[in-house]
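Below, a portion of the complex is reproduced, with chain positions unchanged.
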Amino acid sequence: MAELTIGVFSSLVGSMSLDFSFRLADAAMAKGHKVNMWLSGNAVMMAKKGQKAFKDYSHNEKKMMELIGKGMEITVCEACAEARGYHKEDVPQGMKRASMDWYLAKTVKTDRLLHIGGE
Amino acid sequence: MAAVRLLFIVQRPPYKSENPRLALTHALASQTAEIYMDDGDSVVPTVVFVGDGVLNAVKSQQAMKTYGVTSTESHIKGCLMTDVPIWVCKEDMERLGLKEDQIVSDAEDMGGAEISTKFVSFADIQKEMESVKHLLFF
Amino acid sequence: MKLAAFLSDWRRTEDTLERIKADKLGVILVGNGIYHAVVKEGGKESPVLSKAGAVFYALSDDLDTRGYTAANVHSKVKVVSYADIVDLITNEYEKTAWL
């Protein structure tokens, strides 16, 4: 089994790259792989709990919580979050906030890195 | 115990997206990532500007004066100050009409850096893409 | 119609500007749109600047931000401030289009 690290920089509603990332993570974990996820840039929009699940908008909080429950490690960029007014008390349970060095460190042992660095 | 090499490849112009700047701040974080790693492990980054990404490296950016935001230029200098290699693709500079003296090449105003910007061909970048462990496109 | 069209991208993903007609047309280059005023790709000026009958403007703050000044700007393009843009859209043009 492999270790896959996904880095995402896309907004919650928009390009659907975040939807893609959570679905890919789900498929990888279903095959027994270990998955780490790093959210930076506009992807830190996941670091605000209590997102309403309207049908008109991408909604990933539920899927994310499931994957965390199954052992996915997920960390968001702390500075990117604070710049958007997201504080510690906003963080969904099981998500970590850290500096970019968390992500850099993950690249050492991970077998594959999928870095989604565009919107 | 491993030194893992990473290539940060910026292909798009600055300011339309936060991401070119995040490429630089992420590369810089290699300096402090040891706290999360096993003893002896390290990450060794190189930042490359290709395609329209070379516009990130144009000198004299006044983003702080105009919008109160750190310029991409300052972040490039920050990388040079801490020995993070900065490469700019020569063919793309030529295509966009940019001369070497228009490009951020050192950090003298910040007290000087050990290293300066390298002007490279795409063939050099291709070789680097082949030899690193992971690719990070922005 | 008297139309002020804003371009904020360098690599454009629409061709609306090419197709649109206006009795009076101002093209205001903002954000990364300013590259149309300062970069000659392959030695050639941006195709945007060949839009027939248009008057061109570039926002000085957005030039400065990206390391360019009025001295770099194509002779067809007038450098303007935010205050100038306010006057353009309130006095010179009747409609706006952010493409």
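First chain written, first letter: the chains are A, B and C, and each begins at residue 1.
The rule is simple: a contact is a pair of C-beta atoms (placed from the backbone, for glycine too) under 8 Å apart; a residue touches a chain by one contact, two chains touch by 3 or more.
What you see is a predicted model; the values in this text were computed from it and never measured.
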| item | value |
| --- | --- |
| Copy-number formula (whole complex, one representative of each chain type shown) | A x2, B x2, C x2 |
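Everything below uses one rule, namely that only the chains that are shown with their structure count from here on.
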| item | value |
| --- | --- |
| Contact graph of the chains (line, ring, star, complete, other) | line |
| Between chain C and chain B, distance of the C-alpha-averaged centres to the nearest whole Å | 29 |
| Chain centre separation (chain A, chain C; CA means) in Å | 38 |
| Centre-of-Cα separation between chain B and chain A, whole angstrom | 25 |
| Contacts with 2+ other chains: residues of chain A | none |
| Multi-chain contact residues (two or more partners), chain C | none |
| Chain B-facing residues of chain C, complex | 8-11, 31-32, 35, 39-43, 61-62, 64-69 |
| Chain A - residues contacting chain B, complex | 7, 9, 40-42, 99-108, 110, 113, 115, 117-119 |
| Contacting residues of chain B [partner chain C, same complex] | 13-16, 52, 55, 58-63, 65-67, 71, 73, 95-97, 102 |
